[in-house]
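Of the protein chains in this complex, one is absent; all others appear in place.
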Amino acid sequence: MSNWPRVPGIAYGGDYNPEQWPESTWTEDIALMREAGVSMVTVGVFSWALLERREGEFDFGWLDRVFDLLHEAGIAVDLATATASPPPWFSRAYPDTLPVTKEGHRLWPGSRQAYCPSSTRYRQAATNLARALAQRYGQHPALVMWHINNEYGCHVPQCYCDGSAAAFRNWLQARYHDVEALNAAWGTAFWSQHYTAFDEILPPRSTPTWANPTQQLDWYRFASDELLACFTSERDAIHEVTPDIPITTNFMGAFKPVNYFDWAPHEDVVSNDHYLLGADPSPHVQLAMSADLVRAAGHGAPWILMEHSTSAVNWQPRNLAKQPGQLARNSLQHVARGADAVCFFQWRASRAGAEKFHSGMVPHAGTDTKVWREVVELGKHLKSLGEVAGSRVQAEVAILFDWNAWWAVELDSHPSTDVQYLTIVRDYYESLWRQGVTIDFARPDDDLSAYKLVVVPALYLVTDQAAAAIGDYVRAGGHLLCTFFSGIVDENDALRLGGYPGAFRDLLGVKVEEFFPLAEGEVVQLSDDARGTVWTEALHPAGANVVATYVDGPLAGWPAVTAHHAGDGLGHYVTTRLDQDSLARLIARCCAEAGVRPPIIAASGIEVVRRRGDGASYLFVINHTQQEADVQAVGEELLTGRAVTDSLRLPAGGVAVVRETH
Amino acid sequence: MSNWPRVPGIAYGGDYNPEQWPESTWTEDIALMREAGVSMVTVGVFSWALLERREGEFDFGWLDRVFDLLHEAGIAVDLATATASPPPWFSRAYPDTLPVTKEGHRLWPGSRQAYCPSSTRYRQAATNLARALAQRYGQHPALVMWHINNEYGCHVPQCYCDGSAAAFRNWLQARYHDVEALNAAWGTAFWSQHYTAFDEILPPRSTPTWANPTQQLDWYRFASDELLACFTSERDAIHEVTPDIPITTNFMGAFKPVNYFDWAPHEDVVSNDHYLLGADPSPHVQLAMSADLVRAAGHGAPWILMEHSTSAVNWQPRNLAKQPGQLARNSLQHVARGADAVCFFQWRASRAGAEKFHSGMVPHAGTDTKVWREVVELGKHLKSLGEVAGSRVQAEVAILFDWNAWWAVELDSHPSTDVQYLTIVRDYYESLWRQGVTIDFARPDDDLSAYKLVVVPALYLVTDQAAAAIGDYVRAGGHLLCTFFSGIVDENDALRLGGYPGAFRDLLGVKVEEFFPLAEGEVVQLSDDARGTVWTEALHPAGANVVATYVDGPLAGWPAVTAHHAGDGLGHYVTTRLDQDSLARLIARCCAEAGVRPPIIAASGIEVVRRRGDGASYLFVINHTQQEADVQAVGEELLTGRAVTDSLRLPAGGVAVVRETH
Partner (left out) sequence: MSNWPRVPGIAYGGDYNPEQWPESTWTEDIALMREAGVSMVTVGVFSWALLERREGEFDFGWLDRVFDLLHEAGIAVDLATATASPPPWFSRAYPDTLPVTKEGHRLWPGSRQAYCPSSTRYRQAATNLARALAQRYGQHPALVMWHINNEYGCHVPQCYCDGSAAAFRNWLQARYHDVEALNAAWGTAFWSQHYTAFDEILPPRSTPTWANPTQQLDWYRFASDELLACFTSERDAIHEVTPDIPITTNFMGAFKPVNYFDWAPHEDVVSNDHYLLGADPSPHVQLAMSADLVRAAGHGAPWILMEHSTSAVNWQPRNLAKQPGQLARNSLQHVARGADAVCFFQWRASRAGAEKFHSGMVPHAGTDTKVWREVVELGKHLKSLGEVAGSRVQAEVAILFDWNAWWAVELDSHPSTDVQYLTIVRDYYESLWRQGVTIDFARPDDDLSAYKLVVVPALYLVTDQAAAAIGDYVRAGGHLLCTFFSGIVDENDALRLGGYPGAFRDLLGVKVEEFFPLAEGEVVQLSDDARGTVWTEALHPAGANVVATYVDGPLAGWPAVTAHHAGDGLGHYVTTRLDQDSLARLIARCCAEAGVRPPIIAASGIEVVRRRGDGASYLFVINHTQQEADVQAVGEELLTGRAVTDSLRLPAGGVAVVRETH
């Protein structure tokens, strides 16, 4: 169910925390919101301590007034359940709800999110508060959405307390039923780890050396599930009271501890928080990747950009402010990639607390500022894009992404610590992005038949079922581009024997006898002028053609890249981390062979994405360069209302959205 | 009260720990002390375990003999209260006196200083010992000073145990009276941190993410106050017994955890410990800064150099030995900047224990050594400088320094971790030092009218009162040089809204709408050939003249440095961290405008400081270069007794002290 858009067009707003300001400020807030075109705000995200001042004693007075003020101004409310941070009285009354680290430290209140996700006491209290809010505001006409908790797992994704240990054992019992099945799955014959009963099992707490890998993997799964159980507990209580109000919680892009692909089906609509990373050399590519990932979580449906920033944040070592125009460029890039709502953290920059140097829609310096002027302008832009809402992003290429593979591939005691999942995914994502190709992220066991090309980066762990699905896709004519350290283990992190890459050996027509990771900083040359780092493999072709070989390094003369016809399809295998230029050439060739084309041909640094709705298509064009650029398009540019007859001139840093005429 | 100098002239000596040596060594010690001209030694700093061998059982026999031996030799005793390290029996009997880290680890005995500063049990035991010593030695003719504890806070500035938590709550209750005042001051509406009672409040222990900033700031204040309370408890017990013997404790220069400006008024005389840092590119400048800071703590009165080293120390990664002549140069640099006593840690280099590789006045290798010869020579030098004692350093420039600002500006979740308080203070200090200008450090709310120029580096936190005092100073004709990230928050770390630099916006005639911190290693060019790093700001002049603009970087074309006439004064504002050359030019201009002049004009690397006493003035000239240098002066050179008619030739590394004839 994605019935959320009770706010017409592209919703616009942000987190609104009026309780941090005197009520005298609220009137100004409303007036400024109207000036900016704000249509929806999120209220109450961290208000537990002010909503329930003592156990069971609720104080809704101030929130009632906020609701009424907003409603009078025609601004919809996305009501947060306020459960992301229990109040001090709660932690003091129930100290065993506090989280415990891997080393056995208790984490104390004083910041936020100081709760153990497996604590039944916490879950109960949170659910009670959510229910009370639903009962109080469920019928309020301003209410359009529920926002449960906040950024689940952000600071405490895992708790190692005794209560969590007991919950872990229950989870394992449900998964394995009897302990010998667990012994088999975990390979406990190794290192004298055989369990005689579930009672003996612990979380992977601090231990003399590497904990059992499958124990660690199951711990990731368990911890993600525990957070989800917190969510569904609140959700169920609310759904009972307000079955028709959509429910969401805000994701954080590629956040390792929570499996958003598993989670999204439990929401009515998917939301995302995204912040630019100052240290990223191309943060707009990272933005695109985050947006595409969250869109994939919702199976392509429009989603909500629940948080981003008008300018600098406060939590990076050096928090870079945004350049003029960057606010709009970032926001519309999200819309281009499927967002139907653009919200900021937060409405008014704080005066106190740990986030006071986080930018807001209303800066410390007031409204005679770049930020405020751009906030107002963005409001107008979004208004003019109303018709785009509901349309969907079009993509011909899929990158397979999987939290289980991510968790497993980065476990300890592996051939090389230089193999980092997101780095490899990003390599391929960015190379496609630079060639103007729009991608979808997909689950490994999805039906892939709609894609012309599927990229498989470091899918170290793959289930038999997913491996079969990928094989079916290729043999039916699909094109595959698969990297090293894929197909290595089954779902229990047990090795697929007989030569690497176990699950894909036949499909790719190769057999690898040994990994040859490279030393730190080592670079090897390939026969096609490519360069490789991080990894090489002693590969024997078993049907595949050799596309490139190693010229030097530990495997001089051995194959580096291969291609294999399987059924009606074609599978490329890459045994090293290619440099960007070489990867661009490889991907260009794979795209050409697969018939993949960008939405339109544009200069380097011009991002083009097409959203397609009922009978209409919208071309988003974003100029990330410092030069103006011309782009071929025909239709109406919606931000300016101007007709585009055959080409569009985009200023440096500019954005255009063309309703296309075909 | 600064009635300490019962030792005539410049006192000379060091820590004397005879209990670590057989008594047979003591006779040799006394003979060598006389050879070196030692006039005062500090005894008993770490002797608790040997003075109170079991609870309440004192053994003063060995100390009696030490007192008598010293007295017979005419050497005065600065008696330490021996409370800096409780004995093993104490920790074993009272384990709850052991300190606890932020993460909840207990720290164990085995090194030194293993006590919780808030422990009433510890304070009581320490005070009892201090009282017992006063009763025993209060009338001994050798006693000239009390040295309470040692380097308070050196290893355990803060303890997070439950006892400390209770003490923190008491401290907060005394500060805020009711919990709603605390809620307002701490901004607890943020992140659901509202307290319903003081009982709920904790130290900023390990917590999922950033603790409330004001909680952290108050914790710094509390912790400094707790150490002070340890001091005053001992002091009061001693003052009852020996009201006329001055009391001190040894500071450690710019030591963040203890607010020495608050602390000094509780002492009779201020002392300092200083050690060169091998990794510092100009350790003699750092020495000068430490000396000036401790002099400021005592409001300009002469102070005691309680510890420094004859050569290498033992606690740095690489402990560099001193070059020939460096011992004298360092010692006399302290005297130049107001020290009336020169003491070393320690008399005899240890044979055992963690400090055995710390140099002493008597080295491991004995007296046929560079160190011993220089120790003896220094004794003669200090004797010839006797008349200098009691004179005061003259300065026309003040740098505002504030522990509260320091604590606050380095809290987490700020715009840039590259903003480090001491680095910015040092930039300005060193630039003035290199131009030969003597400075005083001053408190922000001091009467500044005596200074021609006041420098305000990164005074992030400033009270309304201090901001007003600074404004008064300027409007009455003073010159101000203020850096970025000043005047940002009030005493509760709450933002001053309406544009930065809040408290100084009007005074400086500027309004900043947004900070633009620079990326790591990023350098921007200014219009006057200066270069900036770390920080830039989007500044609008509001009355100020633009002195320089940014040529590139995120704010190309925006003002970088401004000047504003306010009342009869002039205020410069600098929005970036300038490179050393550019800063030198700016400071030269500000000095010229303000009429600031060095004591005399000397070549680069020649440090010149004037002390002025009753009808006499003393020019200290220290050659930090590798070349000899000529300096203009008229009078008598005291170290050699030679007349100086118009100029003085100083060898490389040499020192001269001229009683000036005017």
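All chains are identified by letter, namely A and B, in their written order; residue positions are counted from 1 within each chain.
To be clear about the criterion, a contact is a pair of C-beta atoms (placed from the backbone, for glycine too) under 8 Å apart; a residue touches a chain by one contact, two chains touch by 3 or more.
These numbers come from a predicted model, not from an experiment.
Shown as candidates are B:Gly56, B:Gly110, B:Pro141 or B:Gly641; the residue that touches the absent chain is B:Gly110.
Screening A:Gly499, A:Gly567, A:Pro598 or A:Gly613 against the full complex identifies A:Gly499 as the residue touching the chain left out. Contact with the undisplayed chain is limited, among B:Ala321, B:Leu422 or B:Val546, to B:Ala321.
Within the full complex, the residue among B:Pro8, B:Gly74 or B:Pro88 touching the omitted chain is B:Pro88.
Annotation: of A:Ala279, A:Ala476 or A:Ala519, A:Ala519 touches the absent chain (contact as defined above). Panel shows chain B; residues 17, 19-20, 46-50, 53-54, 82, 84-89, 91-92, 99, 101, 105-114, 154-156, 278-279, 311-312, 314-315, 317-321, 323, 350-357, 359, 363-366, 368-371 of it touch the chain omitted from the view.
Although one chain is not shown, part of chain A still touches it, namely residues 103-104, 186-197, 199-202, 204-215, 412-418, 492-495, 497-500, 511-520, 538, 554.
The criterion applied here is as follows: only the chains that are shown with their structure count from here on.
Centroids of chain A and chain B (each the mean of its C-alpha atoms) stand 49 Å apart.
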